[in-house]
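Of the protein chains in this complex, one is absent; all others appear in place.
Letters are used for the chains, namely A, B and C, taken in the order the chains are written, and counting of residues starts over at 1 for each.
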């Protein structure tokens, strides 16, 4: 079950960048969740390339439900979401280039699929596939919000330019909801955008870090072995193209602290238990402790760049030079943050459904 | 299937720190793998606490096979490994302390298991449980080595003291195999040990980073969705107590590079494809590219410390002060590295078995 | 992962009888399998209602690949097959009838999905959904045939009229391949058809038994716990609407034999091991023994009948009388046999892929 993820609520993803359609099957969602099409479109628009800092490929992302939705509500049976590919320039890909883009999946796909891969536009490895995840997230995120669970991400950094961290998490998430370039300190937007445009002008690309918060999860969700909240989230997040690292709470920085500094002291106020700090990112022993879940995801610079690169022709295995034509993103971090939200929603909805029962999300 | 991990080769873990025994069931291992008891004992000894930088609890880790091994070979049926708990001081735990150790799982376990948790010595959350993983790894690691796949980890850092990175990976792994304090630059051992002892003297603890390498994996292993090699490894690694982050290849640092710098150029030499750099950590699009797989795991400082800490009594939810008595590790990084090797072996053996068939590991 | 089945090759099914489309995602099929559209259409036509012994609903079953197929070959990534619903009479279902058809899933669906079910035409419970299974089978069955594994089913009985059993299994399967009413003893067709028509004339329905054979599977496939070949096949087969029983080899009749009669003696001929009888249906201890796998599936009479029936209104829970209008099948056995073949192909392809590796089916 390679392309399927989740236990109680699960998602099966399919599609290639230049095939008929991309899509997914979202299963295990209980009957009776109202579909908010506006919200789905909003989320899709936040993932969609726009402006000069994204690829010039423009897809309307006109999703449709093939199943599982009736009279505006989920039916409890699997929801197939289909998003046709429209802005595909087939002539750009009339034949396989055979030139492996460095650090892209061209080569590994060719080895794995033995030459039968749909190589057009990155095929099944294209970031385009994440649109299906976002459409599914558009069902789960509002349903979680009705349960007072809120998920949001911001661009923590582009290159060396950093945004501030979450402070008032609930308010910060609200603020980020509609931003097409999601930063908490809005003054950073220009600086970051300039960095992206400079890379673009050089035929190059930049990466960055996305920071994600989940607030409102009760204590006691997750498992010690093997389905820790960190393990489940990381498993899902690493599927997003270009991710190379993930850290929770203080993350790698915690390794430079002493225990007395790193430990999050508990305190009780009118019977409610909280922690004074949140170096654990809301998770102890794999299980939520009631504090906000905080994690950061490292995105590498887009591997497809215009600059000339040394590489190989993977059909004849000879050395070659690549000058990539076509449409690329000089940076995908600002688009990817919404994808992180959506896979996080899948993990959170799944874990809570396991805890509270199959219909929980709809009740 | 919470405590079970893996698709073709899977591991089910069980046990509590002060229960009868800890252990695991390793399933899907093909018939005909010779059991190397010496190697299993060697690996167990590398995980076992020793010297002044570890807890004073001493367990012999006398494992036994309850099933799945016959005449010195695996039978192809599930292998139950049992390791009795012996050095348990029951009187230390005659009653629940009710005082939550900050950043430990005491509180989250109490919430999740509603007061029925085996609280003695951390119960199912204890690092002791990892001994079972190591015993299982003692079957898989030598079997992988016969397939020319080698796995090894070193202590990349303790606090701010860093070891050098992998250079000649194959030789480095060999060097690390028998080291009880695994550093590549042996001069760092004293510095790191001093750091640990200083923390111990202060009733405190330190954390660090473990760097792991897998060499010898062919290109083409892994899946784009959702079972990327990164996703599978991270899912397993986050189960190891105290892990707060994981990064592959250049990891978080790659977010500060441009694409032209980050991309690993391919080149071909007598038909063999390699990369000039390895910022990808051997993985493109979730799939191995034939280069060494490299990742780093962040371990927080041991949360159990002797220093006084503010916390709560989780039974009456009142604020409390904790002065932890008992035996603790001032650092677990040097012990944990062998556990990282073992869960990595599980993921790698599982993925390759899926690719090459059920008996591959034994042929 | 409710609507997903299979480990290495898996199928996710979706769709409702009167929704946009039905379909499935077939995952884990290796790259490089040639798509035989003619064969898929052939199989779909064998499942499709036709003539006077089936419902008058006529669907063209115009399937399309949304993903996973490129240049006429599988790509190795998930294959989404979509079959639009066209011949739906929406006006027939403008409002929920609220009258539970006895022994149909109307009532259980209403309870499970709390009133949000797509009730039109049986929704997700409709036999129509099996068309998607058949399309998927149209990829797997010819691929298995290239491996010399042949699957075929015949109508063992309709009511009390029985066909002969398999004799020369390989030849029998070939004979059945193109038959729209698949009986081995063709003289039984008229008798069976008359039985169906008589029931139809009475506004009633009949059931029957489908007998399935798989020939060409090597010995050694399957697991003792829990994934016996019998267990896997039965798990899949019970998903087909109207199935109430399954038996392997001599099945229930074996309970009336003594061991000396029931046991299948092995014998060896020029080194090849066979059995003199096949009361085991080709499976010992859950594992194939090299003989033909033989099993029978019991299909109940179609629950939707024209005759007046006592039942309840499941909205107000009052007693009611049902006179079902609309289009129904007086018998589905002759159509269902092809669905049994297809789910069997899924189980067999999955098990062999686990044994021989991910690319086996394409090599």
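In this text, a contact is a pair of C-beta atoms (placed from the backbone, for glycine too) under 8 Å apart; a residue touches a chain by one contact, two chains touch by 3 or more.
Just so we're clear, the structure is a prediction, and the values are computed from it rather than from any experiment.
Asker: Consider the whole complex, including the chain that is not shown, and state which of C:27, C:163 or C:230 touches that chain.
Answerer: The single option touching the absent chain is C:230.
Asker: Would you mind spotting which of B:68, B:102 or B:259 touches the chain that isn't drawn?
Answerer: Of all options in B:68, B:102 or B:259, contact with the hidden chain holds for B:68.
Asker: For chain C, which residues reach the chain that was dropped from this view?
Answerer: Here the touching residues of chain C are 2-5, 13, 100-105, 107-109, 111-112, 124-125, 129, 157, 159-160, 199, 202, 204-209, 219-228, 230-232, 234-239, 241, 243-252, 254-268, 271, 273, 275-276, 279-281, 284-289, 298-305, 307, 309-312, 314, 317-319.
Asker: Since one chain isn't shown, list which residues of chain A touch it in the complete complex.
Answerer: 7-8, 77, 224, 354-360
Asker: What is the set of chain B residues that contact the non-displayed chain in the whole complex?
Answerer: 1-4, 6-7, 10, 12-16, 19-23, 25, 27-28, 31-32, 64-68, 70, 73-80, 82, 112-118, 123-124, 359, 362
Going forward, only the chains that are shown with their structure count from here on.
Asker: Chain B-chain C contact: same residues or different, taking over half shared as same?
Answerer: same
Asker: Whole-Å distance, chain B centre to chain C centre, using C-alpha means?
Answerer: Taking the mean C-alpha position of each chain, the two centres sit 45 Å apart.
Asker: Multi-chain contacts only, two chains or more: what residues does chain A have there?
Answerer: In chain A, the residues touching two or more other chains are 2-4, 13, 112, 124.
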